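A single protein chain has been omitted from the complex, and every remaining protein chain is retained in its original position.
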Amino acid sequence: MANFVLANSGHNRDDEASKFGMWLFLFTELLLFGGLFLVYTIYRYLNSEAFLHASYELDVIMGTINTVVLLTSSLTVALSITAIQKGNVKLSLWLITATILFALTFLVIKYFEWSAKFEHGLFPGMDHYNHLEPAEKMFFFLYFFMTGLHGLHVVIGGALLGYIMWDIKKKEVTPQNYVFLENGGLYWHLVDIIWIFLFPLFYLIH
Amino acid sequence: MANKNTSRHLPGDPEVHHIIPYKFHIGIWVGLIILTVMTVLVSVMGISLVAFSVITALIIASAKAVVVANYFMHLKYENKLITWLMGVTMLLFVVFIAFTAFDYITR
Partner (left out) sequence: MSEALSQPVNFFQAKKGLFSWIFSTDHKRIGLLYFYAIISFFLVAMALGFLMRLELIAPGETIMDAKTYNQVFTLHGVIMIFLFLIPSVPAFFGNFFLPIMIGTDDVAFPKVNLMSWWLYVLGGIFALLTLVVGDGPADTGWTFYAPYSVKTGTNVTLAVLAAFILGFSSILTGLNFIVTIHRLRAPGMGWFKMPLFSWALYATAWIQLLATPIIGITLLMIVAERVFGVGLFDPALGGDPILYQHLFWIYSHPAVYIMVLPAMGLISEMIPTFAKRTIFGYKAIAYSSLAIAFIGYFVWGHHMFTSGMSGPARVIFSILTFLVAVPSAIKVFNWVATLYKGSIDVKTPLLYSMAFIFQFLIGGLTGLVIGALATDIHLHDTYFVVGHFHYVMFGGAGFAFFGALHYWFPKIWGKMYNERVSKIAFTLMFIGFNFLYFPMLILGIMGMPRRYYDYLEDFTTLNVISTVGSWVLIAGILLMIINLIRSNKTGEVATRNPWGGTTLEWQTPSPPPVHNFDATPVVPEGSPYDHKMNKTG
């Protein structure tokens, strides 16, 4: 006897469910960073002077450039969805490529920022760092931890978009079925949103 | 057998896929850049509208986040449920911070 299958099977395609699932996942990401923002808030409240002082070590110009880079990458990935919706697969691929390039730009700039800090010995365990007062140590630790975790998300998001490009090439993602790209986009925007908060909280405590 | 060609549709789902025009997205992007410039200026030059530049910075950042969510992430065109749930998530986050901060403020 052939197996009976229900009409409302969990194995049917359901774009709304996929997007809903992605949003739920983003909630967890927000709260993951939320825990760090909580620690940041409390220690900044307890040590506002030291945080202010330490924040002068960060480079506002680099931070601003990186903010613009990420915002622009958010734009390109949003445009790539419009493009695929309109059936323009080629343009969509180009826009995703641009997004990934922006992601790399962001990482390169971050790399320079971090190496500058390393040269100043500001990474936990290094010379200069060890001579800081405790609250300033806390600032730098949080800076490295939060931007590091964010950077990891940039890498994952970029890789995800690369994978989606592959799927577009294989025609798994098409103008009729592009929810995977939408989800990749959602993830990418989340990375952007987190940075939107990291930027003023670390670079702009003036 | 399982259906892969069309997506399931339930009551409450958005009727059609909303296509946001290219130009509109670009307009949003310009707005976000302006907000970024504002927040940098407020901080570096100290031209804050209110006394606390932290609060100004956070208001601007939240505005940017809402814009990104609503338009780039299409939240505005999705099932309202997601917006509500996002609200609950944010509420919890605020509670976590507020209750913890309350302990420190009253110590």
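Read from first to last, the chains carry the letters A and B; within each, the first residue is number 1.
Rule of thumb we're sticking to: a contact is a pair of C-beta atoms (placed from the backbone, for glycine too) under 8 Å apart; a residue touches a chain by one contact, two chains touch by 3 or more.
This one's a predicted model, so the numbers in the text were calculated from it and none came from an experiment.
J.: For the chain left off this view, which of A:H53, A:K86 or A:K137 is in contact with it?
T.: Checking each option in A:H53, A:K86 or A:K137, the one touching the absent chain turns out to be A:K137.
J.: For the full complex, which residue in B:L10, B:I26, B:L41 or B:V66 touches the chain that was left out?
T.: Only one of B:L10, B:I26, B:L41 or B:V66 touches the chain omitted from view, namely B:L10.
J.: In the complete assembly, which of A:F20, A:W94 or A:W114 touches the absent chain?
T.: Looking across A:F20, A:W94 or A:W114, the contact with the absent chain belongs to A:F20.
J.: Provide the residue numbers of subunit B that touch the chain removed from this figure.
T.: 8, 10, 81, 88-89, 92, 95-96, 99-100, 102-107
J.: For subunit A, which residues touch the unseen chain?
T.: On the side of subunit A, residues 1, 3-11, 14, 16-17, 20-21, 24-25, 27-36, 38-39, 42, 46, 124-125, 133-135, 137-138, 141, 145 touch the unshown chain.
Basically, only the chains that are shown with their structure count from here on.
J.: Could you state the distance in Å from the CA-based centre of subunit A to that of subunit B?
T.: Chain centroid spacing, subunit A to subunit B, equals 14 Å.
J.: For a test of understanding, state which residues of subunit B touch subunit A in their complex under the given definition.
T.: Within the complex, subunit B touches subunit A at residues 1-10, 13, 17, 19-22, 25-26, 28-29, 32-33, 36, 39-40, 42-44, 46, 53-54, 57-58, 60-61, 64-65, 68-69, 71-74, 78-79, 82, 85-86, 89, 92-93, 96-97, 100-101, 104-105.
J.: Please give the residue numbers of subunit A that touch subunit B in the complex, ascending.
T.: 5, 8-9, 11-17, 19-20, 23-24, 27, 30-31, 34, 37-38, 41-42, 45-46, 60, 64, 67-68, 71-72, 74-75, 77-79, 82, 85-86, 176, 179, 182, 185-186, 189, 192-193, 196-197, 199-201, 203-206
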